[in-house]
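Just passing along the structure, written as structure tokens.
With one protein chain withheld, the remaining protein chains of the complex are depicted in position.
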Amino acid sequence: MEMYLYIALFAPLAGSLFAALFSASPKTLIAGIVPSALLFVSFLSSLVLLVYVMGGETVHVEMMTWMATGDLYIPYGFLVDQVSATMMMVVTIVSTIVHIYSIGYMDHDKSFNRFFAWLSAFVFSMMILVMSDNFAGLFIGWEGVGLCSWALIGFWYHKESATWAANEAFIMNRIADLGMLIGIFLIYWNTGSLQYDKVFAAMSHVDIAIVSTIGIFLFIGAMGKSAQFPLHTWLADAMEGPTPVSALIHAATMVTAGVYLVVRANPIYDLIPDVGYFIACLGAFVAMFAASMALVNRDMKRIIAYSTLSQLGYMFVAAGLGAYWVALFHLMAHAFFKALLFLGAGNVMHAMNDELDPFKMGGLRHTMKGTFIMMTLASVALAGIFPLAGFFSKDLILEVAFIENHYILYTVLLLTAGMTAFYSFRLVALIFHGEERYKLFGFHPHEAYKYMLIAMSPLALLAVIAGAFKMTYFEMVTKVLPMTEYHVHNPIVYWIMTIGTQLFVIACILYAYRKYEVAKEDKKMEENIGYKILWNQYYIPHFYEEYISKPYRELSRIFWKDIDMKVVDATVDMVANVFYKTGEKTRGMQDGNLSSMLQLMVVGLVAMLALAAVYSIATVLVAG
Amino acid sequence: MFEAIAFYLFAFLTIAMFYITVMSKHALYSMTALAAGMIFISAFFFILGADFLGAVQIIVYSGAVMALYAFGMMFFDSTRELKEKTTPSLLVFGLGGMAALMTVIIVAAPIVSDNIAAAYPIVEGVGNTQAVGMVLFTKYLIPFEVAAVMLLVAMISGIVLAGKKMDISLTLVEDDEIPQHDKEKEKAES
Partner (left out) sequence: MMEIGLNHYLVLSTILFAIGLLGIMRRRNLLMLFFATEILLNSVNIAFAAISHFYGDLSGQMFAFFVIAIAASEVAVGLGLLVVWFKRSGSIDLETLKSMRG
């Protein structure tokens, strides 16, 4: 069993290193095939581990010691329990599919090899993150995915906007990582270890105020990774990267790392329900906030990015209210249909020559049948229509909110569900239905390669049937997570809720179709102040640029010019100058002038006489 | 009492003379003042009962040494006024004064003067010259002989350095070649 663990963990690394060998060479197909094959091997190992873990066993290995200094003991340890196995499955399935898809998507790109090196490295970091058995390993994986996402977002580094977006993502993640580090420090300080089992066992004995602080700080780290408000602007800008990157990182894996952290640390969050409630409220706020921005956007990938943001909010609501297994389930289902959505968008982009404005497309369902079917399926799943996967996960979260008597949260989430349906089908309608506007702009769309569509199909399948696994999943994962069941006791209320939600969502879909089937740009609406606010993303990026970036840049300049150069440099130079000037001045002693030499001799004589006088007087005083 | 008067008189004179030596702008005045100072110093020796030493001081110093200096001055044509750039006086005077002060303090410290014992005590009932002679030729014989050799060396070096036609050695050239040598030299010079 340990062998499978190591294979699952290190196969992506092997693939990455293999592709890295070719990174300076022009495109070779083998640099794409080998990592994909190795990732498939990793997927098979994860499958074996999943089956094993479903029986109730866990695999816990310690590969070697990392730090053993004083009281601190951190090993390279890996744990595969039910939660890890779920995450591993999600990561490996989506990664394998994205790798195979990328062989086709990056076909004409000259940095083909480098892409696969970074992509596999990312998967490796993510595996470390989910498989590690201590907070330090988690942090290593955390940083690793941050780094790889930076490289992948800024993959086309010649583009200024891409490098800017990559830096923004990395810096925002770093700011959040500070919070996470403080949380980890506090954990170590109060419990003396970083291993999950020891920490969770000792946590109940720690003072509740400190536990709250730890929970808050760990959540700050999760906020950065999962792009919660106010550290959310990087996710939309990260769409500068290639579409497979968006599919893998910003739909399925990296952004879910924050949710994984909260789920993994559930013993901590169980002790502090107030912090959990705050997390849930923030999640609900983000869900509505992001959905509102997606309503008016005219960039295809951005709409999907905001949708991811919104669904992450849902996951945090579930995690915050203590329904960890529900959050994890939604994470899994969401990964499938969101990745599918992104990959479909990639197909559309390729067909439309990297055009992103859906108003310039239309009627593509005639030319791109496969993509049309898959994107529609994904959108239906996202909207939460029975019997697709989204219904089981999303509506479950609505139930959780309702049962816990958080009616405000429930209302917010319900409205957001409506908005989600609206903007998803707005996008689908604009792209695939209506008249073929693209002909006006001179595009010649064609369907993607056959093997790319075949690669996407498992995701479509999973998006449809994932709901059926709910019970097996529940039984498996509650061996580790708290087994909390959510049933509305009154069946009438339950049915009203469910049917009512479905009807509301279907109504929103129909409204979207009606409005955007014949897509005309509504100039009057664009003048509306509400539209303007949403269009500019509530002016938040502008705010960050004006009030945070600019003053910081000014501060840096002051520190450089006025302090570093004038003070620190001057001091260091002064040390050298002292020697230099002393040498110059005393060089006059050796000028060959006999008279000055005689004078210096008398100076020495006087000095020695002074010493002798002091010495003799001192001796007299001491003896006397 | 006479001793006191003599001491102070000669002390004042000596200091004045030596001051003129050091500070004067005329070389001739310096030299004259130096000679006078030497004489006055010998007066001190006589006061202290070192008769032989006093006599030697006059003969050697004021006689031989000052004569040498006088010849030297004539040679260098230094009777003109000396033009010299002098250093900042404050530094120089300050240094000199401090040196003097330090030495006085050290020397006048009681502990120094208490620990001195005589190595060669003065024999009573004998004149100074005789006493000096007795010590010089018995206990100080070797330094005496060495001093004699040194004086010889100094004399020879003085002749070699300052004399004319000192670049060829007459003893190493054959006897009959000497007039020829002289002629050649006269031809070269004319």
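Annotations
Letters A and B mark the chains as written, and numbering starts fresh at 1 in each.
We adopt the following convention: contacts are C-beta pairs under 8 Å (C-beta built on N, C-alpha and C of every residue); 3 or more make two chains touch, one makes a residue touch a chain.
Only a predicted model underlies this, so the values are computations on that prediction, with no experimental measurement involved.
Although one chain is hidden here, its contacts on subunit A can still be listed: residues 587-588, 590-595, 598-599, 602, 605.
Taking the complete complex into account, residues 1, 3-4, 7, 11, 14-15, 18-19, 21-23, 27, 30-31, 34, 37-38, 41, 44-45, 48-50, 52-53, 56-57, 60-61, 64-65, 68-69, 72-73, 75-76, 78, 82, 84-87, 92-93, 95-97, 99-100, 103-104, 107-108, 113, 116-122, 131-132, 135-136, 140, 143, 147, 150-151, 153-155, 157-162 of subunit B touch the chain not shown.
Definition applied: only the chains that are shown with their structure count from here on.
Put simply, the C-alpha centre of subunit A and that of subunit B have 99 angstrom between them. Within the complex, the subunit A residues that touch subunit B are 595-596, 599, 602-603, 605-606, 609-610, 612-613, 616-617, 619-620, 623. Taken together, the subunit B residues at the contact with subunit A in this complex read 87, 91-92, 95-96, 98-99, 102-103, 105-106, 109-112.
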